[in-house]
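Missing here is one protein chain; the remaining ones are kept as they sit in the complex.
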Amino acid sequence: MKFIYKTWWKVLAVVLVFYTLISGMLFQVPRLDILHETIRNLYFHVPMWMAMLTALVTSVFFSVLYLRTGKEEHDLAAVECVNTGMIFYGLGLITGMLWAKYTWGEFWSGDPKQNSAAIAFLLYCAYLVLRNSIDEEQTRAKISAIYNIFAFPIMIVLLFVLPRMTDSLHPGGAGGNPGFNKYDLDSHMRLVLYPAFIGWSLLSLWIATIRYRIRLIEHKKNAIN
Amino acid sequence: MKKLITLIVLMLSFVAVNAQGSKTVEMADVLRSSGKIYVVVATIAIVFVGLAIYLFTIDRRLKKIEKEN
Partner (left out) sequence: MKLAGQTIELLKKEIILEWRSKYAFNGILLYIVSTVFVCYISFNLNPGFKQSAGYPIVWNILFWIIMLFASVNAVAKSFLQENKARLLYYYTIAHPQAIILSKTIYNTLLMSLLSVLALVVYLLFFPNKVDDLLYYFIVVLLGSVSFSTVFTMISAIASKAGNNGTLMAILSFPVVIPVILILVKVSKAAMDGIDRSLSLNNIGTLLAINVIVIASSLILFPFLWRD
């Protein structure tokens, strides 16, 4: 756990996000109908989901670690990762809804990916409710870790397999949005998108570590009292 | 005096209504103008506001801990 106290990756996160903020607004983008300039949202909306996914994967990792070692810190890390993931979930959802309003015409158009995201939200709400329903600390840590691991593969199916099998307004679907697949080939956009993914993922980890450190102090204090 | 003001207000509102009526059907609200760049601006703003609110909640939590010390 030395890693979380290092500074270099936090600097990297800030530099990458800053780079995408500038280049995302200034670099050339493909000229597409309907989307117009909003294609730049790709750099600011999609990385939110990447950040959420990173936080949730980390949370599952710590849940596994908890089941193997039984150290309470790992449980705290897992729950704080979920909390951070939920923040990025909210940001991804709101920005996505705004984008959808001005390109697809509705805030909520019942797109498979939108629905899947809503279900994934239910899943993690259930995780948090489960945590609150158990008083005894070790049982709580164990059971919520098990639920977290159990639910994760299903969420992956939900978010990445099912939407691809049906018509979706999002790119990558079976029917797809024909005007939108062009950017797959645009190397300019990759130059911004991938650094954005890495930068926001690191940023979400940073937030999670801060929350984790606060949680650790609270936990120690409760243990002493 | 009061009557005069009412009259002016009514006149103004009439003008406003009239101006709205003569608009084109295209609902050219601000977010759709200039190649919809303002949607991107709003997205960035939402992300930043979200993070800022989050920072404040963390701040409050830390304050609580500091007070207890």
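Here the chain labels run A and B in written order, and each chain numbers its own residues starting at 1.
In this text, a residue touches a chain if its C-beta (ideal position, glycine included) is under 8 Å from a C-beta of that chain, and two chains touch if they have at least 3 such contacts.
Model, not experiment: these values are computed from the prediction.
Every shown chain that the unseen chain touches in the whole complex is listed here: A. When the omitted chain is restored, the residue from A:Val11, A:Leu26, A:Met165 or A:Leu191 that touches it is A:Met165. Residue in contact with the omitted chain (choice from A:Leu76, A:Ala151, A:Ala196 or A:Ile210): A:Ala151.
Contacts to the hidden chain, counted on chain A, fall at residues 67, 119-120, 122-123, 126, 129-130, 133-134, 139, 142-143, 145-147, 149-151, 153-154, 157-158, 161-162, 165.
The rule is simple: only the chains that are shown with their structure count from here on.
Put simply, the C-alpha centre of chain A and that of chain B have 28 angstrom between them.
Residues 21, 25, 35-38, 40-41, 44-45, 48, 87, 90-91, 94-95, 98-99, 102-103, 207, 210-211, 214, 217-218, 221 of chain A touch chain B in their complex.
On chain B, the positions that touch chain A within their shared complex are 31-32, 34-37, 39-40, 42-44, 46-47, 50-51, 54, 58, 61-62, 65, 68.
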